[in-house]
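Submitted below is the structure of interest, expressed as structure tokens.
Here's a slice of the assembly, chains where they normally sit.
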Amino acid sequence: MSIYLFTDFGSGDLYVGQVKAVLHQYAPSAHVVDLLHEAPAFNVKVGAHLLAALAERIPAPSVTLAVVDPGVGSAREPIMVLADGKWFVGPDNGLLSVVLARAQAARVFPITWRPETAAASFHGRDLFAPVAGMLASGDFDAAQPEQKTGLDVNLGGDDLAEVIYIDHYGNALTGLRAGSVERDARVVTGAMRIGYARVFSEVADGEVFWYENSLGLVEIAANSANAAAKLSLRVGQPVAVETG
Amino acid sequence: MSIYLFTDFGSGDLYVGQVKAVLHQYAPSAHVVDLLHEAPAFNVKVGAHLLAALAERIPAPSVTLAVVDPGVGSAREPIMVLADGKWFVGPDNGLLSVVLARAQAARVFPITWRPETAAASFHGRDLFAPVAGMLASGDFDAAQPEQKTGLDVNLGGDDLAEVIYIDHYGNALTGLRAGSVERDARVVTGAMRIGYARVFSEVADGEVFWYENSLGLVEIAANSANAAAKLSLRVGQPVAVETG
């Protein structure tokens, strides 16, 4: 079973490798795929919406290790969510709650397994990675009796009218799902009103537009140019949809 | 068969993982190697020369997924190139043309396979990755009748007298192959005339020189220092060779 990683650990930093060393010990034959390690640091809310959008592209069955965890070492609980045949392992701080709310069928389990020793600051390596590895290799008894009835922190499944991520091209992903946005609507952010185009090559070089991106989200982009720099966009910035 | 990735998707961004999720579905037993995801964004010309230099290090048989594709969603065609026993999958926008022009033996095929659904902005995930995965796993009938006689966009196999990449040390790779450059030649860029050294440790700390890099290209470097910052070098900047 493949293991997918979604974290704010930094793709070039020294944390992901330590997690993978543990995963390979617990699940030697599993593929491990880095979905994203540049989730905005410390920002659980936008992380939860990014994860929910990416989760639709994750095959089932699978295990996803999801860690944006500024409260590591505090009292927040470790949990497993089984959503539409896909396992998600992470902290009960809201990060898994958008996935859960949007799932057709989902269950929540507390993680009661504990390592012999764990660094207070790195549950990703010492707690979540072993559990993800055990799930992926089938060594873990997931049918634990104490299934939880809900999450401690629940952000709900609604869209988030904010910029949730800015990619290295300078495209700004929002937490708005494009399926419910009319193509003649404008996306408004700050003083800018932005019109729709189907794809980059349909507008002039440097022109800003919004489109339905490959995750199904409203995204603000510019053709062969950096939209975020042009418009001074930042993660967490509000966006609105204006129709008529 | 191993799959090599060469893109401008950003090594830390959320695109590579989505591509790998698809590759693992189509070719579960293939090694997937990230050659480069920081190819200069939107710049097909320098990407084509970088890819051609790297391609000489790729073992055969293999499949390389190559995507620098600012025109994704427009009319440019998807193609496969078989060059000296190595498959290359990508857009017919010039990116594969330097590899093709320098190959001893090469053939070009149109990609006629189409996915049931594809995001207009992410053919790397929805079209090129499935094809690369099928090639790597042997599931794809490459001997298609409609072999193409050439490319729509052809940059040719000649050297490119420009900076084509600046690495994180600040070394500036050029599109000039060093085999044909005399060791007593100077490399000229802007107002600078730069002399040759065999290797970093042969010049003083901070000193700028050119050398034949590990890909066989003329590279402008400095010992334990950032040459690109010292000389304000940028991708696309012209370079010349001065002899005598």
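Think of it as A and B in the order they're written, each chain with its own count starting at 1.
Quick note on the criterion: a residue touches a chain if its C-beta (ideal position, glycine included) is under 8 Å from a C-beta of that chain, and two chains touch if they have at least 3 such contacts.
Please read all numbers here as calculations on a predicted model, not as lab measurements.
The copy number for the entire complex in this file, given 2 shown chains of one sequence, is 3.
Criterion: only the chains that are shown with their structure count from here on.
Distance between subunit A and subunit B, defined via averaged C-alpha coordinates, is recorded as 30 Å. Across the complex, subunit B is touched by residues 2, 4, 10-12, 31, 33-38, 50, 54, 57-59, 165, 167-169, 198-202, 211, 213-214, 223-224 of subunit A. Touching subunit A in their complex are the following residues of subunit B: 10-18, 20-21, 24-25, 28, 41-42, 70-74, 119-122, 125-126.
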